[in-house]
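One structure below.
Below, a portion of the complex is reproduced, with chain positions unchanged.
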Amino acid sequence: MGIRTAVVGASGYAGGELLRLLAGHPDLDLVLATAHSQAGRPVAGVHPHLAGLDLVLGATDPAALAETDLVFLALPHGESAAIAAQLPDTVKIVDLGADFRLIDPAQWGRYYGGEHAGTWTYGLPELPGQRLRVAASDRVAATGCYAVATILALAPLVAAGLIEAEDVVVVAASGTSGAGKAPKAHLLGAEVMGDLTPYKVGAHQHVAEIKQATGAASISFTPVLAPMPRGILATVTGRPANADITANVVRAVLADAYADSPFVHVLAEGQWPHTAATFGSNSAHLQTAVDIDSGRVIVVSAIDNLGKGAAGQAVQCANLMLGLPETTGLPVHGVR
Amino acid sequence: MGIRTAVVGASGYAGGELLRLLAGHPDLDLVLATAHSQAGRPVAGVHPHLAGLDLVLGATDPAALAETDLVFLALPHGESAAIAAQLPDTVKIVDLGADFRLIDPAQWGRYYGGEHAGTWTYGLPELPGQRLRVAASDRVAATGCYAVATILALAPLVAAGLIEAEDVVVVAASGTSGAGKAPKAHLLGAEVMGDLTPYKVGAHQHVAEIKQATGAASISFTPVLAPMPRGILATVTGRPANADITANVVRAVLADAYADSPFVHVLAEGQWPHTAATFGSNSAHLQTAVDIDSGRVIVVSAIDNLGKGAAGQAVQCANLMLGLPETTGLPVHGVR
């Protein structure tokens, strides 16, 4: 028998993607999926792409969750801690929310407000040494969607001293599933199709975890809503540490950093990331250039915000926590 | 060691989807992928979503194909026969093109022109008795994309005598990958986004195989190009055989027809097919209603034109031909 697995917050986009991945996972048995207002509805009614999955959404009951081996929490920020507190140590937890990502309570207060719940192992296995730390943890806080797209591009540059830690500039665009499934007028199809618009300009909450994970000293971050359901493209730029840095040098550093990471693909020279190429997968695609006018180092990354940016990442962490091969049940190739 | 498998015409959309499915298939080993003008390029350069797949497109060489166990032909209409003729009987073939679908040479001549290559087992396992016939065949002609969407909706209605065989009316819309990857001005993103347009109105070549497979006597078929990469939604209507037919009766007939077909989902009452729900899967979703004004029976079906409409269907046939479980390596759930 497999590992008894529950998804809390299964009616949202990240929750739905978790259900899809778990339905195809050979070792994790989806035994419970819970929701709030949608409790009582069949999964296939809430998520039409899961037709054939014979499961009804339950209410979120800590006692029932305590009977499982693994719980994924896919809840709005601030709601994970209360549930996590009611689960015994025997249950491993991966939180897709922000509650336990940050070390510094001041940063939590600045971007999220309210009490800081605490700090769990940061769930980005591709960071140096982090794969082992995740594997050794029972509580993991998976990364934010923009965060993983940015960190994968940025961390090796800072670590290798290729760029200055000051004045990193990031512009990242996301498909609209990143904004969640709660109905809001500005997210209607008739609003977002054919449209690009920025939001939370210069004040996005993922900046805190990006700095924490990369060592960047200051970041200008501008998120943009893009007319597509899924995907993040992050353009990450930093001032070169010296004038000799070339794209080939940067590419080599990136390739070296991710040599043992099966989901991170540093593309061949001349090939740039496409978000669509990562659709439905747990992969990240990277490419780099040095700006011919300014000399800035530019790394562009693409992920699926619900894959490597949320549910895929969470399953990857769970695989490690359970001693499974990291790639178990996770697609490397996008659906294009 | 697995079954040595080749894809001919691997640079197109159906070919690319075959490569993706084969990369995740536990029993079929992708040993050869061939193309015409793109021969010599790495697969990941032609299909960015297949980053990490370490394979170079080869030229189409019958001698090399003859060394394999299974060949998928994903070629423009009219090009399959010449290659098939050069392959020994030891090689099983699934043709995704139209060359071998039709029984009647006159119908071939009417819609395609040129010499009729012959007739292979029609690769739609969900038709009555067809699963066994496919399993017993070494040469299978997979269905057309519009054809499968229409036939799945229509065949049980005709077979059960719920509708008259005369005067079936079908309007079906397809994502633009259905039009292929050859660059044409009218298929540019700036043309197709935000646009619906019909084409080949009243004269689409898939009518021939739909009639052959369903027994419909006459069909009005209008295809529409829709602003999405993948997916087909077919609205199939027929005149009711009598005034007592209700949606529940039709739904029961459909459910019965597909009770043993793992990829066909007759949705719960009140839930209508979404093409997006089938994206990347080999599933078909069906729902029905009886028009309150005209009494016409309406069945709407949704598939992924590259999944159940092409590559998925072809792999499903291959699974059967090889004695594998029908669902091996094929996603039931869409990526949404």
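Going by the order they are written in, the chains are A and B; count residues from 1 in each one.
Just so we're on the same page, a contact is a pair of C-beta atoms (placed from the backbone, for glycine too) under 8 Å apart; a residue touches a chain by one contact, two chains touch by 3 or more.
Small disclaimer: the values here were computed from a predicted structure and weren't measured.
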item: Where 2 copies are displayed, count of copies in the complete assembly; value: 4
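The definition used in the following text is that only the chains that are shown with their structure count from here on.
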item: Averaged-CA centre spacing for the pair chain B and chain A, given as whole angstrom; value: 34
item: Touching residues on chain B, where the partner in the complex is chain A; value: 16, 20, 23-24, 42, 44-45, 47-53, 193-194, 229, 262, 265, 267-268, 271, 273-274, 276-281, 283, 285, 331-336
